[in-house]
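Of the protein chains in this complex, one is absent; all others appear in place.
Lettered A and B in written order, each chain numbered from 1.
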Amino acid sequence: MERHRPWLRSAEFLGGFLFWSAQFTAVYMATSVACGRGLGEATLLGVNVVTLIVLATSASALAGAAALLLLALRRRRAGGLDRSQAFLNDATALISGLALVAIAYTAAPALLVPACP
Amino acid sequence: MNATHPPAVPPRDVDRVLPEPPNGLPRPPGELEALERAWEPPRGIRFLTETNNNFVGLWYVATSLFFFVAAGIMALIIRAQLARPESTLVGHDTYNQLFTMHGTIMMFLFAVPAVEAASVYLLPNIQAARDLPFPRLSAYAFWAYFFGGLFFLSSIFQGVAPNTGWYMYPPLTSTQFSPGVNADYWLLGIGFIEISAIAGAIEIIVGVMKTRAVGMSLDKLPVYSWAMLVFAVMIVIGFPAIILGTILLELERAFDWPFFIVNRGGDPVLWQHLFWFFGHPEVYIIFLPAAGMVSMIVPAIARAPLVGYRLVILALIATGFLSFGLWVHHMFTTGLPKMSLGFFSAASAAVAIPSGIQVFSWIATVASGRVRLTTPALFILGFLFIFTLGGLTGVMVAVAPFDWVAHDTYFIVAHLHYVLVGGMVFPFFAALYYWVPVASKRPLSERVGRWVFGLMFVGVNLTFFPQHIAGLIGMPRRYYTYPVGMGLDAYNLASTIGAFILASGILLFFVDLARTFRPGGESAGNLWGASTLEWLPNGNYNTRSIPAVASRDPLWAQPNLAREVEQGRWYLPGTVTGRREALVTSPIEARPQYVLVVPGPGWAHVLAAVFTAAFFALLTVKLNYLALFCGVAGIFCVMWWLWQLDPGPLREPADIGGGLILPVHATGPVSHSWWAVIVLLVVCGMIYLCLVFSYLFLWLVNPTAWPPAGVSVPPGWAGMAGIGLYGLSAGLVWWAGRILHGPEQRPRAVPLLLGGALLPLLGAGALDVWGQLSVGLDPKGSAYGAAVMTMVSLQLLYVAIVVLMLGFTLARWWTGRIDRVRRAVFDNTMLFWLYSAAQGIVALAVIHGFPRLAGGL
Partner (left out) sequence: MTRQTPAPRAAGRTSLFRALPRAALALAPALGGCMGPQSALNPAADDAAKLLLLTEIMTVGGALIFTAVMIFVGLAVWAPPRWRGWLARRETVVAGGIVFPVLTLTALLIYGLWLMRVTNAPAPGGDALTITVTGEQYWWRVHYPAEGDAAAFATANEVQVPVGRPVRILLEAADVVHAFWIPNYAGKVDMIPGRQTAIQFTPDRPGQFRGLCTEFCGDQHARMAFDVVALPPAEFAAWRQRQATDAAPPAAAFTVLGREVFTRSGCGSCHAVRGSDAKGELGPDLTHVGSRRSIGAGLYPTNIGTLAGWISGTQQLKPGARMPSYGSLSGEELRAVAGYLDQLK
């Protein structure tokens, strides 16, 4: 039925990019605060702290979006969806897939660019 | 009305079982007449009180075209000045006003209003809805825009137009460097535009989600509707940043609260963040509706269904999200940390992918059908050319090091015009040529249209292509002149010639428009053989009956649809209450839920708009008492308007066709009113979130103690008590809401609880103020002070609004207009109250908690 957890359906549908939004906000905030407070050179276990935060956040976001993608693909393979549910499912898969690219792109600077100067 | 023409390629997404029209023939006598009577527009001057989307939409589009021409003429003067080096055609001050107004009017008074205006007209028609869900709201938005826009435009004729660029960077726009009233024109003038945009966004979200043709599930939703939905959500998320930014800058200018003044802890970069967090999504807000229009026009001109529908929806949603991650690419040269710049460079590159998807989808659709090169088709081809080129230069400037070269040069001017003129103006002209037959007895002239296209296409390219080169060889933006011998002469002259060619094309368009456009009567019909519902036979009431659809291309999949709709064989063929009505459907599957009695013409919203515009206008020219009067009058008119709403169930549930019985009233989360308030509260939440961001940003740029020396945080107990009082107030209101769901029709506890909830609310507000007064907070003394005082003041404003709403609600209760069933006003007040309490709690948590946790850092 229609009313069946519409907010959850919407969250899943947009989920890939919601993960991207969270990753983006987190990495930008972390970098700004770290550089703003002179922690740009700080290291943890030999790796720059900012880089670590970016990679960790990005890995989580990638995992989340990938999970949504796999879930959608599995549901698609299982079949039995009516037309409108199939559309939402396919769209969820596409959105999660493209979000993976966006998350990866957003993480790239951590590997190529120094944190602050 | 013509019969539909079969397409070159049949749609493949048709439901296996086509829906059957529920009503038989002949229709009862008087049914059509009653419908026509309900939708008859008022005569004489009262015609201006009309709220029907078909009229308001046309007025809105016409006004936006007027501003387009006004800003275009300013551009011609700019180009005339730049045609030769060291020209003295206009002085520097006039020039600075001209380019500022050109940009501001094009962005705020043309681009966004035009696409919003188009949707006021088109959206209900495309979804076979009778009207938008809140017609008075869009009419109000239109009139506020109309009067406010004219007032804003008048500033240049008085020589006091804003002259610091459409993006208004402080400190140049602070009082010290812009002592005149010019900047206030911009800051307050944009106010009514912000209101119009938010109103439009609410309208569109609820309209797309809740007023569709029966069975128009999300997978059958026209791409235009999807585009407008994303557009509206982007406005809801993005506009609050500029709303807050303009509030802060105006507070600084009027009261000397130093948000952006460095020697008291402020930072000009704060404005840049707020402005561009809005400013970048703004351009996608402008582009997405145009892309949506293209996705409707291309299948029609190709006579084939859109290829890659799901990919296009992906593209729209991805663009919506990604566009919020780009804003710092306008700040690549500000010296922010390189890794931060990298994030934005990455997202700016990523956002090219959705555009690429759409372009290839359109190419594929054209390839799959048989295109006839009519004028709309020419404009679509022109759009593909210009927009692709603009998009590619966009990818270039996404690469930060290249932007370090191109930023603030004519390369960017070239890029932005290619994407905006290519990506919005050309689709808009395609849309005008394409959809005029819906609104007018005669279509626009094909023969003249070819000339319009040709002149505009040549003009755009000749104007803006040379500017790419001029920028790279050293011509910065916003220069009122340039020296002899810099090698810039030929590029500028070519650009000027191009501008006049472009203008001649546009002039020709208006000549043709005047000669051929004849609205208000018969429509020219489905000349293109298109497949979507706006091409159904229509009158003032849009369609005679509301169909069920089986495909994204209903007119191709269901060939008898037009005739059946016209005959009244589909849903709601008349009016069940004798008034104007629309059909509300469920958000995902579009199953009919209830009949919405749509408010009709009236003076209240028109006067409210006039007073709203007057309020901002008078504040600008510093006639503050008169402004206050108009503000109060405006609020009075809004309450007068609201008083007429929520009539409750006007009759028992009615049969809208084939035995389908629906209520004519709804409350709670299923109702359009609830949805509208939720959207409004998201806007409010975003405004406050931007304010909290500003507070945190100022902390970040003030590495000495926060609060600064000599300033202290109010006592902690005041914060805890305030949180408790807000919570108590919210709890009591929520309880009243639960009681109203109970068995009693008008439980006496409800007004008592509401009154009781008022006391802790006022107490919390008073405690907020007392807390700050007790520590002598000086909003002029530091950015900290200014930020905290703004948080408190904004919260008090909400408390005041709650008090107003409480008064209104109690008045309705005591006049018997609220009960267990008829409770929209109560619900809206309750929602707003709960939100205000939550906002108060957040404010206290930040003001009291953050400095204690992080003040030393």
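Definition applied: a contact is a pair of C-beta atoms (placed from the backbone, for glycine too) under 8 Å apart; a residue touches a chain by one contact, two chains touch by 3 or more.
For clarity, every value in this text was computed on a predicted model and none was experimentally measured.
**Student:** Where does the absent chain make contact, in terms of the chains shown?
**Tutor:** Touch partners of the hidden chain, whole complex considered, are A, B.
**Student:** Could you tell which one of B:L132, B:V366, B:V549 or B:L700 touches the chain left off the display?
**Tutor:** Selected residue, touching the omitted chain: B:V366.
**Student:** Out of B:L89, B:I473 or B:L696, which is the one that touches the chain we can't see?
**Tutor:** B:I473
**Student:** Of the residues B:R130, B:H407 or B:R822, which one touches the chain left out of the display?
**Tutor:** B:H407
**Student:** Where the complex has a chain not shown, which of B:P19, B:P41, B:G165 or B:G731 is the residue touching it?
**Tutor:** B:G165
**Student:** Of the residues B:L76, B:L89 or B:A352, I need the one that contacts the missing chain.
**Tutor:** B:A352
**Student:** Taking the full complex into account, what residues of chain A touch the chain not shown?
**Tutor:** Residues 98, 101, 105, 108-109, 112-114, 117 of chain A touch the chain absent from view.
**Student:** Could you please point out the chain B residues that touch the chain left off the display?
**Tutor:** Answer for chain B: residues 91-93, 96, 164-165, 169-172, 177, 262-263, 267-269, 307-308, 311, 315, 333-335, 338, 341-342, 345-346, 349-350, 352-353, 356-361, 363-368, 371, 373, 381, 384-385, 388-389, 392-393, 395-396, 398-405, 407-409, 469-470, 472-474, 476-491, 494, 701 touch the chain left out.
Definition applied: only the chains that are shown with their structure count from here on.
**Student:** Mind checking the centre-to-centre distance between chain A and chain B? Centres are C-alpha means, answer in whole Å.
**Tutor:** 28
**Student:** Going by the contact rule set out above, which residues of chain A touch chain B in the complex?
**Tutor:** For chain A paired with chain B, touching residues are 2, 6, 9, 14, 17, 20-21, 24, 27-28, 31-33, 35-37, 40, 50, 54, 83-84, 86-88, 90-91, 94-95, 98-99, 101-102, 105-106, 108-110, 112-117.
**Student:** List the residues on chain B that touch chain A in their complex, please.
**Tutor:** Those in contact with chain A are residues 15, 217-219, 310-311, 313-314, 317-318, 321-322, 324-325, 336-343, 345-347, 349-350, 353-354, 586-589, 591, 700-701, 703, 857.
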